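A selection of the complex's chains, in situ.
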Amino acid sequence: MSVQWFPEEKVLKDPIHDWVYIQDPMIWNLINTKAFQRLRRIKQLGTSYLVFHGAEHSRLTHSLGTYETMRKLLSHFRRNHDWPKEERVSKLALCAALLHDIGHGPFSHAFEGAFQTHHETWTRRILLEDEEINRILSAVDADFPRDVAGVIGKEDSFPLVVRIISSQLDVDRMDYLLRDALHTGVIYGQYELERLIRVMRPFQNDIVIKSSGIHTLEQYILARYFMYTQVYLHHKTIGSDLLLRSVMLRAKTLFHENRLRFHPVELLPFFSREETDILVAEYLRIDEPVMIHAFQRWRDEEDPILSDLASRFLDRRLYASIACDKLSEETLSTLRDMFSTRGLDPEYYLIYQEIATAGFLYKEGIRVLDEQGKLQEIHEMSNLIRSLVPEIKYRLYYPKDKITLDGEFAPIVKKLQSLCSTD
Amino acid sequence: MSVQWFPEEKVLKDPIHDWVYIQDPMIWNLINTKAFQRLRRIKQLGTSYLVFHGAEHSRLTHSLGTYETMRKLLSHFRRNHDWPKEERVSKLALCAALLHDIGHGPFSHAFEGAFQTHHETWTRRILLEDEEINRILSAVDADFPRDVAGVIGKEDSFPLVVRIISSQLDVDRMDYLLRDALHTGVIYGQYELERLIRVMRPFQNDIVIKSSGIHTLEQYILARYFMYTQVYLHHKTIGSDLLLRSVMLRAKTLFHENRLRFHPVELLPFFSREETDILVAEYLRIDEPVMIHAFQRWRDEEDPILSDLASRFLDRRLYASIACDKLSEETLSTLRDMFSTRGLDPEYYLIYQEIATAGFLYKEGIRVLDEQGKLQEIHEMSNLIRSLVPEIKYRLYYPKDKITLDGEFAPIVKKLQSLCSTD
Amino acid sequence: MSVQWFPEEKVLKDPIHDWVYIQDPMIWNLINTKAFQRLRRIKQLGTSYLVFHGAEHSRLTHSLGTYETMRKLLSHFRRNHDWPKEERVSKLALCAALLHDIGHGPFSHAFEGAFQTHHETWTRRILLEDEEINRILSAVDADFPRDVAGVIGKEDSFPLVVRIISSQLDVDRMDYLLRDALHTGVIYGQYELERLIRVMRPFQNDIVIKSSGIHTLEQYILARYFMYTQVYLHHKTIGSDLLLRSVMLRAKTLFHENRLRFHPVELLPFFSREETDILVAEYLRIDEPVMIHAFQRWRDEEDPILSDLASRFLDRRLYASIACDKLSEETLSTLRDMFSTRGLDPEYYLIYQEIATAGFLYKEGIRVLDEQGKLQEIHEMSNLIRSLVPEIKYRLYYPKDKITLDGEFAPIVKKLQSLCSTD
């Protein structure tokens, strides 16, 4: 493989990294594909913009930032550490960083919940089946697309690259914490990016941290903790996601009952087929404008539930919620009956939600290298990190405006108040 | 009018102002209207995100920021200067700041160009005709909606308020320079906001600048100059806007020729009626997702031009361009013929564009107050400001990929090269 | 007491708060006193600038920032909460914030260690005895100077004011974390100042935190943790302080042995008298330039130890150090003998130092107010905060350049290596 660079680096202006540097024309070509440009039409933080109004940035900006973080990291490794000399390995790392989110659908998680799709599957399929992307990647060699997919899918072949693409300490998180912090306007996600890069080093097929960098690592792990507690798992954002899912579920139900009047062709495959029977070209046609436009139309549907839910989402009339303790099935059932009786379908108007931090906290996986060459899990070395234990919180979501304080709704109000967590 | 405040200020997190403070429930209610929430679906900088990938922020965020800038300014005026004591005047200023962009349509200028609409007209109509907005404003008094509209429309009744909403030195610009700078990632738009506020003061129905603030004012005016030359009038952004307009014009043409297969109901009024015959409710239904969804469909239209243009926009295959001198109608006509002959409709594939800075430069209007109480135009006092003279540049936009370097296109290439400005 | 304000606020430009606002002429007058201006000649972070080269800021800048933080906090309390209406209480809070560090001497802690002085004592004495300061404060009323001193000294009379001047959650820390972070160039000290202010509120003679502000509080407490581990207790800074103390102790010893040739008059009282016998006017004459100039002269002293130590400090040839476990007196004694034997006085050339974080960690004292009006210690509510347990580390400091690797020093090198902590 001959290496060709641009005679002069291309650059893109970026609010986080100041500039994204592109030296390899292949990266430039990947950026200019239809599938990559589609990421402009998918927000990085789903419905968070309904709670933090600045969070309007797209997955494209984050993908460019992930690539740039990888580029900086590789540049550091090459100057100071023992990083594989083969150009192909670095190219693999850069491509995987750029394309790691290529398979995301509109409003990522809510859509996946409603339509049973999995972005990981689609990332792999796009790399292997999208003609444009696949052609560019295959120019390196026939195995290259599969290797990029393998790295993103955490397969074993290139463990070192896998580690920096997707692990407890990866370029994905390193970019999104800073980017999401900037756009939401909080400083919780900030940490010392350059210093973190400097204390990272390849060691025995792993990326480890130099012992003097422990506190920098703690700060990075805490940035994640704060972003989850303050932003990503903000109870109003969870509620926005639930509302969004409700809209889609209601539309799906009506579709199957032949009661949905407006169903954009782009959504048909998702209403009517299994994920495995959907084509890559079909998948790439859905994005957030398609969904939002559907919602606009569903505002005018005859079904009062869909019409109400779609309007709520578009006009930001979110569910209210109360914090509660874990509820028994019996309690829930009683509550649901109370809602049903009063004409509020509990499937859409009373949502009991567990909010578990377990998936978002640091888990084992980052090791610290001391001066004697000994490795130790950060978990064992840091009280702070050990203190981050999973929590589950519970909330009940419901439309406050539909429940008047007196009259027939008074018992519901009273019941909800009694369930309020004292915490 | 009795004044009621929230017992504790409400706040929204903002990437520019840190927090937006809301003390008056009326402001809160305006934010929660359907028409205001719609601004989330209209980008602040139109197609600039195709050139500066971070420029994905909406008009809603800027509207909140304009409100907050006004709130800070009024707070300063009240503490230190002679500002009208009537609560109604301040309320008027705050509402006008919040709602000044309420009438914008999708991709503001390009849409207006294609469909002959005027956002100023719609702002006024929404304030007076939208049931929700009008009801909230009318709660102050019957004249209030009209007064808000009057202030935004620069009518005479409240000259001091007009000055700070819409003039050479207004809260609109004060917010967007900083906000657009942050999101594009440049620092050109930065200036000393707090110091500018401190040197501004009401004086004889005008807002003037204290003489020690001259350089702060210069910096603010230059921030504007740099943002225009570097961002707003970036030749690629102009090209993106032209491409967008081409998509819409082509669709409109096909519609009138009955050759457009997909025309979303939301667009029908704009295809078929005059602006004055469109209802506010109809206007409020169009937004960028509606447009983008239409483009997605138009990708598949039979008409090769519309299909090509829509794909170009969605996949970011922008027009190329060359800087040229002012071209004679004859030269243009020759060029257009060359394009036509080779099957490229010059209406969509050869666009000659004047780029005039005149509309964006500082013009007269800001006066400086010296210690003796004498007023003088900043223009007369500052070489820097005087040096900002209007310029007109010319560019030819065309699709580079459709013009191969040899064969039948060689003459076009040669002709274009000969027109390249030596500047 | 009649309240008089400046007709227009005075402002000072500040790198942290953008502007420091001064509305009360009394504050202006205090800033312009000789004793306050002297704080320009005392660095905020002592010898930290030898490790973080940007940490060159003075106690004056921090004092202004503490005042400004207080001003912002009071403004918030007055707008939104139940804060005492008497102007005198707010004035007390502002003066105490401005003057809380007025008694600091050169290189704060190292000087106090060498000369047995206490800055708290001097703060009180300056407020009560310095003619200029006392006159300005007494203009409020005869008790005012004593009340300011009482608040800074944590006396009981104004518990609410004491809480915001000096507690686990005070304006002093709120300013210095941000300021020290900026100048050292780290982001560890950053937290959400405006949000912290917004979740603070006066409640039953205490300042408490609104329950939704728990994570903001956690972030603030962690900012402190990180600044201590990364900056304030950096092992090289500790070493710089030890070196500085050695210079002063050696000079003192020589003075008492009549072997010190150069002793500036300003230092005489400190060499020869008890703290209680020193006059305020004498105390105010010592500052860092006086000390540094003495060091310059001591470079040329006949005593080789003083000459060496002074040169080391001025030219930044710091002690080296090794991390070790807690050492027995016997081990230390052996080591000291080894140093003595080879002509290195262990009092100055072998310093065994405990570095205890206990004094710097969050201790009990901040309570969170939930919506039911119940108070709970943050300690009980947050795993993170509970995880911050005191630690003691041990280091041996010595001049590496005086210990050659072979020859007579080889046994010392071997011994030191054997003591190296494996941690």
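Note that the chains take the letters A, B and C in the order they are written out, and that residue 1 is the start of every chain.
Assume a contact is a pair of C-beta atoms (placed from the backbone, for glycine too) under 8 Å apart; a residue touches a chain by one contact, two chains touch by 3 or more.
Source: prediction; values computed, not measured.
Shown chains number 3; the total number of identical copies in the complete complex of this file is 4.
One rule holds in what follows: only the chains that are shown with their structure count from here on.
Averaged Cα coordinates give chain B a centre that lies 51 Å from the centre of chain C. Rounded to whole angstrom units, the spacing between the C-alpha centres of chain A and chain C is 44. For the pair chain A and chain B, the distance between C-alpha centroids works out to 31 Å.
Multi-chain contact residues of chain A (touching two or more other chains): 186. Those residues of chain B that touch chain A in the complex are listed here as 12-16, 18, 32-34, 37-38, 40-41, 49, 52-54, 56-58, 60-61, 64, 182-186, 264, 266, 285, 287-293, 296, 311, 314-317. The touching residues of chain C, when paired with chain B in their complex, are 7-9, 11, 18-19, 79-80, 194-195, 198. Residues 186-188, 190-192, 215, 218-219, 222, 225-226, 229-230, 370, 372, 383-384, 386-389, 422-423 of chain A are the ones that touch chain C when the two sit in their complex.
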